[in-house]
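See below for the structure under consideration.
Only a part of the assembly is drawn; its chains keep their places, and the rest are absent.
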Amino acid sequence: MNLDRLLKSFKDGEISLEDVKNTLKPVEDLGFAQLDLHREKRIGFPEVIFGENKTTENLIRILQTLVAKGKRILVTRVDPSKGKSIKKELPEVVYHEIAACVTWQKKDNMKEPYPGYVCVICAGTSDIPVAEEAAVTLELMNSRVVRINDIGVAGIHRLINKLDEIKKASALIVVAGMEGALPSVIGGLVSKPVIAVPTSVGYGASFNGVAALLGMLNSCAPGIPVMNIDNGFGAGYFVGLINHNMNGAKKNENV
Amino acid sequence: MNLDRLLKSFKDGEISLEDVKNTLKPVEDLGFAQLDLHREKRIGFPEVIFGENKTTENLIRILQTLVAKGKRILVTRVDPSKGKSIKKELPEVVYHEIAACVTWQKKDNMKEPYPGYVCVICAGTSDIPVAEEAAVTLELMNSRVVRINDIGVAGIHRLINKLDEIKKASALIVVAGMEGALPSVIGGLVSKPVIAVPTSVGYGASFNGVAALLGMLNSCAPGIPVMNIDNGFGAGYFVGLINHNMNGAKKNENV
Amino acid sequence: MNLDRLLKSFKDGEISLEDVKNTLKPVEDLGFAQLDLHREKRIGFPEVIFGENKTTENLIRILQTLVAKGKRILVTRVDPSKGKSIKKELPEVVYHEIAACVTWQKKDNMKEPYPGYVCVICAGTSDIPVAEEAAVTLELMNSRVVRINDIGVAGIHRLINKLDEIKKASALIVVAGMEGALPSVIGGLVSKPVIAVPTSVGYGASFNGVAALLGMLNSCAPGIPVMNIDNGFGAGYFVGLINHNMNGAKKNENV
């Protein structure tokens, strides 16, 4: 914020009263939405659009605004039919069908990914869409991703097979439905930070992911934070932010 | 029941109408309780007394009746102060402090235990009382028990260490609180029947055992039935019944 | 596991390092799924496929792999339209419409069923699909099944009529929705192990099976373990495992 500096510049007549106020109002008002354009500056990544409750028309309008003004875009929860319509109107965006995401990045914005990689692990094949949402988010945030699918705790051998790859990651996102026990087991085997994502996969007393959510919150492996049910994006974003701070952020003192 | 035979005997005048009715009314009426004295005959084990909501006086009176008429007794949920009072009044019973149970068995009723053993496993030290309730029940029902404590999933090595012993058991009772993941992991490693018992151990979003209960009900390892929260007795009883049917029951055609 | 023997063979040069590692990695990687091919060896029955969230294409690919490599297959939660497509592609499998299951068994694998039978009982006609899932699972696991439908507690006479047949079973699976009281009543009448399966049948405060689940977990008949809501497969599998251990397992020391 540098309020001191801003105020001094203003007092010294270097910037106008209007400038001071504009610096505090970095919002594009679309009427139905207030796009937060300074968010990338402020917190390291542009505003992410939650696509689920928005019409295709509104999504296209938001995308057009952001393509014109931003560097990177992520829209989550875009079902295939919306995805197709958007892609038709804005061919420059990428639609990730399994992840149900739309992404776009300014060509000159693309950078070498950060060193190391993040492991995105899921317990069962039905959990893959949530894991993919995390992976797509991470990749847009400049992190390398290694995906490991279908290694749930009922066949611990499958996990042991992949343990070397898991241990070398810089962080682990573990996605599981049903009883959500995979993060506990992994958290007890490795020294890397684990973020748990419960999914709504299951039936009966899984209560659309509540069983997995509670299981993860009560993990007997220490220090495993948990995202909302099916929130792959959030986990990807969080780990992306860690990578951003460890690697790129330091060089850019404006952030 | 042998209703046919009973009715024939009656018709043939071998037994009286009163006899027929008595056979169907095998109950000792204490006023505040109807002791089901034929239960051992009917389902293989005498009525188990739930001690929690009963006064010490009532428990003693029930015990006196059962010692006089039965062969084996199990009273669960007897806190130490009640246990002490009962023991004072009825020195022939055994009070198991950790399991919070009172047991008694007619001397001439004791038999060689059934072949093989049942593994009673618990995830953490706080789960031991529930595991002990299962173990005491099994032992009174003539089964051998091997106890394995504190091998929760956050240190999978502890489990692997014990795997040989676990695999040789005829059945497994797995007791766990918090996220309740241990039955899933064990169920994926062994070919023996696993019964899961959630405990109220945990805090916050464990909701007094609900997280463990839901985790176990949603286990991704197939075929793991679940008892009520903290119901170690039930698990012991169920496995005891299997052993009873596999071993002793066949010889006694009246059951 | 016989880790000792494995390591000795390796030291003696009888098996290669690769062999040791392969023995611990018995997984077929389909990309979207890691098929656990050693599960039958390890725990007595091959991996069961949960069909609900998988596409018909993926199910067919999994089935093709398993038919090629395994001896028995069970896929649950396969709705009729998926079932029809699978049957068309793989005419050798069986589709069980009421149970919503696909099964397949290698011809030379079929054996004489184990002695005795399991009673699969349901309280109301709406509970039949869940009961059938249990029955189909049991039959694939080599157990004989006797089905008894529609004998809920509101007409206790219907239950009494069937009591002889129930009492002679080696184990009982009792399936009920609404208040889920049938296992309690049966558990009080017989000396055989009872496994309870709540169903989502009911309305209003049945909360899609929660009332039945809670009723069963709190059964006043002792020692009745409970499966997840609508999890007929799990109950069948569990009892199948008991039968497998009592009968066939002993002869096969590799398991």
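Labels A, B and C are assigned to the chains in the order they are written; within every chain, residues are numbered from 1.
Please note the rule applied: a residue touches a chain if its C-beta (ideal position, glycine included) is under 8 Å from a C-beta of that chain, and two chains touch if they have at least 3 such contacts.
Here the structure is a predicted model, which is why all the values come from computation and not from measurement.
Whole-complex tally (this structure file, single sequence, 3 chains shown): 8 copies.
The working rule: only the chains that are shown with their structure count from here on.
Using mean Cα coordinates as chain centres, the one most removed from subunit B is A.
Two copies of one sequence, subunit A and subunit C, touch each other mainly through non-matching residues, since under half of the numbers at the interface are common to both. Note on chain placement: the centre of subunit A and the centre of subunit B lie 49 Å apart, centres being C-alpha means. Taking each chain's centre as the average of its CA atoms, subunit B and subunit C sit 25 Å apart. Mean C-alpha position of subunit A lies 39 Å from that of subunit C. Shared interface positions of subunit B, defined as residues touching 2 or more other chains, are 187-189, 217-218, 222. Listing the residues of subunit B that touch subunit A in their complex gives 123-124, 152-156, 178-181, 184-185, 187-189, 202, 204-207, 210-212, 214-222. Interface residues of subunit A, counted against subunit C in their complex, comprise 124-126, 128, 149-151, 154-155, 157-158, 160-161, 201, 203-206.
Listing the residues of subunit C that touch subunit A in their complex gives 24-27, 31-34, 36, 38-39, 42, 47, 50, 52-54, 58, 77, 198, 200, 208-210, 213, 228-231.
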